[in-house]
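Each chain you see keeps its place in the complex, though not every chain is here.
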Amino acid sequence: MLKMTIAELEAFYDEHFPLRDSFRFRIETVGERAMRLRLFYSDLHLRPGGTISGPTLMTLADTAIYSLLLAHLGPVALAVTTNLNINFLRKPAPTDVIAQARLLKLGARLAVGDVTMFSEGDEEPVAHATVTYSIPPVKTA
Amino acid sequence: MLKMTIAELEAFYDEHFPLRDSFRFRIETVGERAMRLRLFYSDLHLRPGGTISGPTLMTLADTAIYSLLLAHLGPVALAVTTNLNINFLRKPAPTDVIAQARLLKLGARLAVGDVTMFSEGDEEPVAHATVTYSIPPVKTA
Amino acid sequence: MLKMTIAELEAFYDEHFPLRDSFRFRIETVGERAMRLRLFYSDLHLRPGGTISGPTLMTLADTAIYSLLLAHLGPVALAVTTNLNINFLRKPAPTDVIAQARLLKLGARLAVGDVTMFSEGDEEPVAHATVTYSIPPVKTA
């Protein structure tokens, strides 16, 4: 049922988001309605106090659900985020962040997923987000 | 680690929420940081179109996290909801709703959980909510 | 630009939501992209502690945006709530609640509004909600 492999997803990002040096991540696993991403630690993500910034975690959540949609819909669809809700739960450690993403709904017009984020090696989540994407109508020739 | 059993939770609700005839539920399982509730189907929950109303599902989500907090903190705490975010995913069937609740954070001041809701016998969720409770300061004598 | 008057909205609710004795409200003003509703105080809305319950305020927020959509789209549309996010800000007083609703977006597929709720006679809001509705495709003959 998946329309893109991890390698194809990586190639898609390299082509369309070339400036992503400041936000380096790797898709570790992809399956039916679920995916795991790793955000590589970087000083660029820090905010005062030495912790990973909120915008970095929001970007990670959005990226995880977008990647999950790409894997299920293929590279044609230009889905756009319509809603993102995030709860910051704990101060992240200065290390990689693991994002576990899950697709809750994949409808014709809307897709909804949630993402639980962990500091590498820690079982307690640092943040949890739900993300809604609007899926554009399929154009028929 | 749990401070209240299912029987104690039921007794607590019977005493403090006596008008809950219009919202009948049963706690089916409770464990470390997780709980399953069943909302019994009732015509009172319906909205035009024969589906279970949004406010009914919001009440269910709020009740599930409140019950999970009671189980972990005991009946003393008067926690209050500070935020609730819900995504309605599918039209619920006219049957019982099962709520799977999970505690994401149990801090000294804030607790956060999420709830995935299913129509009985269906694997696709009808709604997903995240709920934040503020926990009052412990008074010391 | 409005397609329904207050009287027409009231008649619509009387016809389609006949059981609303337990949730009595009045639309006080309706204008371009804005509306004010009053929820009449009732013992039915109370929760332990004498305050108006969270589900009551969530229902009020949902009703306010639904009414605003009806006023702008007319009674044909069967819009459904897809997301509701509410922040509970203060303990409501045991009195009427005033809801000020505002339409932030009225698109072909999605509508978004927010609602600020006040205890009658108080300037500090008791709750604030944002609500998203999905608007069904217009059927053409």
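Letters A, B and C mark the chains as written, and numbering starts fresh at 1 in each.
As a working rule, a residue touches a chain if its C-beta (ideal position, glycine included) is under 8 Å from a C-beta of that chain, and two chains touch if they have at least 3 such contacts.
Bear in mind the structure is a predicted one, so any value in this text is a computation, not a measurement.
With respect to copy number, the whole complex recorded in this structure file holds 4 identical protein chains, 3 of which are shown.
Criterion: only the chains that are shown with their structure count from here on.
When chain centres are set by their Cα atoms, the one at the greatest distance from chain C is A. Mean C-alpha positions place chain B and chain C at a centre distance of 23 Å.
Separating the centre of chain A from that of chain C, both taken as means of CA atoms, is a distance of 33 Å. Chain A and chain B, compared by their mean Cα positions, are separated by 28 Å. Annotation for chain A: residues 83, 85, 132 touch two or more other chains.
Residue ranges on chain A touching chain B, taken from their complex, read 83, 85, 87, 89-90, 104-105, 112, 114, 116, 124-125, 128, 130, 132.
By the touch rule above, chain C contacts chain A in their complex via residues 82-83, 85, 109-110, 132, 134.
Within the complex formed with chain B, the residues of chain C that make contact are 16-17, 19, 22, 44, 47-49, 54-55, 58-59, 62, 78, 80-88, 91.
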